[in-house]
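Missing here is one protein chain; the remaining ones are kept as they sit in the complex.
Coming up: chain A.
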Amino acid sequence: MPFMSEDTQQAPEMELPFLQLPTGSSSFLFQGSSSTTTATTPATTTTDESNIQNDPLLSPETQDPVTSEPEIGDGLNLETSGITSVSTENVDFDDLNDLNDEITVSATEPIHEISEPMAKSQIEQQQQTQDSHDFINFRPESHQEIRYQNKQVKLSNGRTFTLRKKHKSHKPMLNNLELSREESYGLNINNLYSKLETERLQNHKTNEKSYMNNLKVKNEPGSTGVNKQTETLWVEKWRPRKYMDFIGNEQTNRKIIHWFKQWDRVVFEKNFKPITESSEKLPQQQQSSSSSSSKSFSRYYQDPFGRPERKPITESSEKRPQQQSSSSKPFSRYYQDPFGRPERKVLLISGAPGLGKTTISHIIAKMCGYEVMEINASDERSGQKVRDKVTNSLSSLTFSGKPVCLVADEVDGAAEFGFVKVISDILADDKKTVQRFQRSGDSTKFFKEKGKNRPKFLLRPIVAICNDVYAPALEKLRPQCEMIGFKQASEKTLIDRLKFICHAEKLPVPSQKLKEIVTLTDYDIRSCLNLLQFGGANLDGSDSRKKDMTLSWYSIVSQLFQKDARCSKQEQFKRLNALISVNGNFDKIIHGCFQTYTDMHYQDLKLSKPSKISDWLYFSDLMSRTQFDSTAGDISWYSKETALQFHELFSDLSNKSNLKIKSDYEHFEMKKNNLNIVKLLFNNSPVQLRTLIKLQTIPTDILPYLPYILTPDLSKLHIPQFQQQLQHKPQTAIDALNAFQLQMLKTKDEESYNEIYKTYPDFTPLVKFNSADIKRQYNKQTATFPTLITEIDRLRTLKRKHIKDATSSSSSSAKKSQNVSDEEDQEDDDVGETSFQILKNQYEKIAEQEQRAKRQKRETATAEGRQDDLEVKVWVKYNEGFSNAVRKRVRWGDLFN
């Protein structure tokens, strides 16, 4: 069941009778689902029975499984096969005897009879070393089950419904490739290749024909010279149809396959379950299957005979704990992903146009058994529409029964922010879910969550294709992507392919010309083919055929820093000038140059070049400003000279062609954030203060002092002799807090999870320049703020008291309180009175008590000359929700006494 996140899929299973279990029932999602499979197969049940009969060895151990092996439950929890282990897990999670009844309820009639013995047999199995072995052994059986159809299941509440078995519908690899399961994790590409090669040799002739077939048919009418009658574009006609048709980029192609194969586990595995720390299934499966029994054996394994086969290994059950601990280590290889998915879940293929990015992603996806769902720039890609589309396609099956692979083509346009946002949202959801999953010890419970907490895993591969990795739209997606850069095929292979095509199309083109075409088009195969097809008649090397090259700004930047030894300075200058003019993105190019020049190699004397370039940068700044100046007219065109100046000053032979351009994006983000905080503070300040300060002076003049003002040293406040001296300090701090309506919030430190106090809005990162200072400030606040909070409370009560004192006369209240206390005694006995009345009276009483206490205090205060506050306060907090506490009658009186 690949769709863990699908509520609809899980729903019938989750409604299984486990709902009736009193406690601990929440941890049964997996068991619930797999128990139904148990129910569907009488074959399984018989196995279990026979098992027990065959297995006298283990019966003594069943008596106290929990105490002897406490960690069993965890291990089994993740048992994927799920067929026999089902009821065992139930037993494991809770008390054996308690739950047996429930298990029987959960299953259909035949199970009912055997459920108890079955449970026992499962316990035996847990203790075997070969838990993971079970997994393999039982797999074929689960395939068999498929043949059993529509099973009636009766629920304990009397409802019956039909369970339908899903058919395993895909083949792991198309194109004559048969990959066995074992190979899906570590892909031996060389084996694959040799396999393919032999196949290809075998079918050599037919293959060759198929590649040329369509051509031959179409070539018949126009048999001489250039084939003008061709109905299809050559680009379409000669598009590679399968993996072996590709030329060049061997390594990148393999990388893509490898990435795709990493998804196999989650996509194609029938009963996959998440990996957790406690489950050692996967490595152990490999270990045990390689050590004890051959793979082929496990594959042909038939269940009825399986039990005896496994038994010898069972006897080494004592070793299990050690093995478990040792095998949990290699698990880190599978990093933290619970499904063994690739670490980066989006594949970002980038490269110049015409290199076959789209083609290869389609072919590899098909080859790996996916149905390609393409979203390209022609589709609506904004907002909710694309969100629906993506989420639907990622979580549903196609009619062909193949899983979907999302191929998002041309994602680097300016209009793609919406689309990229959708993808990053999906990734963020996935990340969050994984984190929650790892934190939650109980996986079954986790998967049962619904609504907001519903696990949102990404379970299908997403491929994104772009030309420009540095497009602003991809800024956020980039760090989360597996990036694959496409490079041109080598000249030779490209020319060979063109020759082949020319030959097939009966177009006599000398290889010299072909070479020219290849260089002209900058190794763009697509445009090579177009050129051959349509410009084939006049191959005279004129520049008109030259593809209008628009290099991306970042490649122009790297070219600017390169000195070309082959051509003269003037030539290069001319070329670069043309490049920059065509691109037109002067500001970006210049900023890229500015960001990189400090890391470049160049000859210089006493920093003359950086100081010189600063003048040029000023020039370009002025020029680019004219774009927005309506009066003077746009002369931003001239700013490109600055880019050429960068070339003049900083280009060197030793500079590399693929440089990394630093981005100041995060600074802008941070500035924006900080500015928002300043604005918030400014807007929160009272009018009087606001007229006095400027927005700009807050971060420079006022905020740097604020942290100090807010955190006076109050440690001596409670010492009497200092009290007088320190009295003004909390007041000043509170005033400062009020000036910007700062709130004091208790939060958790992100690193250490210590409790710290922050202000809201938290301006500390704005004021302090390194993390140590920020931390120190937080610590100071943590020391001070609780005192301030109590002080604020004290002031508030003082104020309230003031008002009360003014209103109520003391004599009458004294009398009243006397009455009330009398009444109170009566009330405690009198249960007949409504609780509301009692509550009301109680509050009145407390108010009276407060009055009394206050009066008393005032007297003492006057006597001592200072105020001492020991308020008696009662809060009644009603927490709505579930509690399994014992219910008991509590009278209001009990609470108040």
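The working rule: contacts are C-beta pairs under 8 Å (C-beta built on N, C-alpha and C of every residue); 3 or more make two chains touch, one makes a residue touch a chain; residues count from 1.
Just so it is clear, contacts and distances are computed from a predicted model.
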{"item": "Per UniProt, the name of the complex member that is left out, chosen from \"Glucosamine-6-phosphate isomerase\", \"Beta-adaptin-like protein\", \"Replication factor C subunit 5\" or \"Large ribosomal subunit protein mL66\"", "value": "\"Replication factor C subunit 5\""}
{"item": "Residue among A:201, A:565 or A:692 that touches the chain left out of view", "value": "A:692"}
{"item": "Contact residue for the chain not shown (choose from A:250, A:343 or A:615)", "value": "A:615"}
{"item": "Option from A:233, A:709, A:744 or A:846 whose C-beta touches the chain left out", "value": "A:709"}
{"item": "Residue among A:237, A:768, A:804 or A:855 that touches the chain left out of view", "value": "A:768"}
{"item": "Candidate in contact with the missing chain, chosen from A:671, A:746 or A:840", "value": "A:671"}
{"item": "Where the missing chain touches chain A, by residue", "value": "591, 594, 598-599, 604, 606-608, 610-611, 613-615, 617-618, 621-622, 624-625, 628, 664, 667-668, 670-671, 674-675, 678, 683, 686-702, 704-705, 708-709, 712-713, 724-725, 727-729, 732-736, 738-739, 766-769, 773"}
